[in-house]
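One chain of protein is taken out of this complex; the other chains stay put.
Labels A and B are assigned to the chains in the order they are written; within every chain, residues are numbered from 1.
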Amino acid sequence: MEITDKMVAKTATKLSADEIQRGKVLSVKWTPKLKYAWDNGPAIGRYLAELKNGKIIAKKCDKCHRIMIPPRMFCELCWVPTGEWVYVKDTGIVNTWVVSYVDWKAGRLDIKGGVRPFTPAVIEIDGASKGMGILHHLNEVDPWKITRGMKVKAVWKPAEERTGAITDIKYFKPIK
Amino acid sequence: MSKRVAIIGIGTTGFRATTPDVSYRELTYEAAMKAYLDAGVEPKDIGSFVSTAEDFFEGYSIADEYSPDQVGAVLRPIYTVPGDFIQSLASAYMMILSGIGPISVAQGLSKASNMLTLSEMVTFAMDPIYNRPLKESPHAVAAMEMARFMYETGTTREQCAKVVVKNKKNALNNPYAGHSVLINTDYVLNSEVISYPLTQMDISPHSDGAVVVVLAEEETAKALCDKPIWIRGIGWCSDTPGLETRNWGEAIYAQFAAEMAYKMAGIRYPRKEIDFAEINDEFSYKELQHLEAMRICKKGEAGPLTEIGGTEIAGEFPVNTSGGCLGVGNLYELNGGHKVLEVVRQLKGEAGKNQLKNVTTGLAQSWRGVPTTTGTVVILSN
Partner (left out) sequence: MRRVAIVGAGLTKFYRNVQETPKELAFEATKMALDSCEMKLSDIDCVVHGTAPDAFDGIHMKGEYLSDGSGAYRKPYMRHYVGGGTGVMSPIHGWFHVASGMFDTCLVVAEEKMSSAYPHPAGAFLTIFDHTTEQPLFPTLIWIFAIEMNRFMTTHGYKKEDIALVAVKNKKNALDHPSAQLGAEITVKDVLDSEIMAWPVNRLDISPTSDAAACIVLAAEHVARRVTEKPIWIDGVGWALDSAYWCNRDLYYPDYVEVAARQAYKMAGIKEPSKEIHIAEPYDPFTYKELHHIEGLQLCKRGGSVQMLLDGVTQRTGNLPCCPSGGALGVGNPIAATGLMKVIEIFSQLRGEAGKRQVPGRPTCGLAQAWGDLMQVGTVVVMRS
């Protein structure tokens, strides 16, 4: 039996955003209060603590020898507990990147008004195994001149402002 | 292929009120490692995996993203059941029977301590148009049900309080339990009223923990395991989600889920053919309501049976030798996992001080909590 226009037409009623705003149909609103305090465990816990110290730390799997970042207590591929902690550099190369005109709420940035677009990237960290990247922002670079393989370095917050979070690194910028 | 499937390994971290030293990753890894060692398998031997999680409880949208790494399922068939652990177990069971490998795994986790606005989260599950705007607490919903149940069956608050006393006492001898204590019924009845007739002590406090179960089809189970625990019957059912359309006095979901499991297991007289049970007692009265819904007690009989000690460890039909949710802690999605754990321990003779003698068949039953009417039952034999 073919699904036809006629059959489908009566299944849903379209409203416009404006109609909803104006209250053409009755609606209810609810803003949930959802708060969490996540236990980060020994691996991420140490990662954050080292970020506060202005360092980036990784962990090594003794079986596949990957040096992994973010550090983890077990290697997800070999499925064994990981071994030693390894400090890695705060430099890396750009694996891939984006030039974004929108923020997380799909709001448009005022690009015409001179606001710089976001340029998040996956950055492979020097000292970790090849392909081991982290997500972070790029800045102090023309968004349209970013290239794959570009060498970058972390720009840290001053020590007294660091709290033990990924944002202790403000962004990465190209190494001249 | 034979239709028999057994539990060949089980692993847990135990359950306690907080687990600040580990994240969900390490918690699950520990349970999985123990389960695989117990079963004598490695991740590559496993054909399929099922994890149990609800987004708003984990604090992630798409919580299944964070499931494969900890159980060794990277690039393997794994998916998430936002439901009770026993539903995940049912999925893992059905996958073996469908030919997706002879071994499968079910996993569940609770990090309830990380949920700071728990009551708000549970309220967020209520119908957005008809119920939520009333801003009733989830405990009020349970209290309404308790009142109706007591009215329809003649069950008293004292009998419900006895459940609390029994379970928290049983938990004292359970090394995995997080909320054991020795109290009496007066203590329960006089504790702070939360939503009459529910007092603070009638309500299970929450716990963190993880459980992983390994299943195998008959031939593989016999080859790998000395004491396979066979799944004789399994059932699950969802009654109406609407508060307005439900039967408040009876746990119909438990009745249907149990009948489905009994039919599969060929059980006609559960009280005689089953030796003991782990039953959802998230709220004290629930243990009694579920016992009656599953025909283990007749209507109105569960309260009196509890009063005379019939459901104690030394009683005629032991219920919640582990301590139940009241003694171990409410584990939300993982509740079913803890129930299965205890039934398996008993059937394998590994239940320590609370070990029952000469048991061959146990029943694990779970409920998804307020505001749902979804329940699960699994019947295991050694």
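Definition applied: a residue touches a chain if its C-beta (ideal position, glycine included) is under 8 Å from a C-beta of that chain, and two chains touch if they have at least 3 such contacts.
It should be emphasised that the depicted structure is a prediction, and the values quoted were computed from it without experimental measurement.
Engineer: In the full complex, which of B:15, B:29, B:56 or B:85 touches the chain missing from this view?
Structural biologist: Checking each option in B:15, B:29, B:56 or B:85, the one touching the absent chain turns out to be B:56.
Engineer: Using the document's contact rule, name the residues of chain A that touch the chain not shown here.
Structural biologist: Output for chain A: 1-5, 7-9, 11-17, 19-20, 25, 29-30, 32, 36, 38, 40, 44, 47-48, 68-70, 72, 76-77, 95-107, 118, 120-122, 131-137, 143, 148, 165-167.
Engineer: Given the full complex, what residues of chain B touch the hidden partner chain?
Structural biologist: Contact residues on chain B toward the absent chain are 1, 3, 54-56, 59-69, 73-83, 87, 90-91, 93-100, 121-122, 124-125, 127-129, 235-242, 245, 252-253, 256-257, 260, 368, 371-372, 374.
In the analysis below, only the chains that are shown with their structure count from here on.
Engineer: With touch defined as at the start, can you tell me which chain B residues reach chain A in the complex?
Structural biologist: Touching chain A from chain B are residues 19-26, 29, 42-43, 56, 59, 68-70, 72, 74, 111, 113-117, 120-121, 124, 128-129, 132-133.
Engineer: Looking at the complex, which residues from chain A come into contact with chain B?
Structural biologist: Going through chain A, the ones touching chain B are 28, 30, 32-44, 72-74, 76-77, 79.
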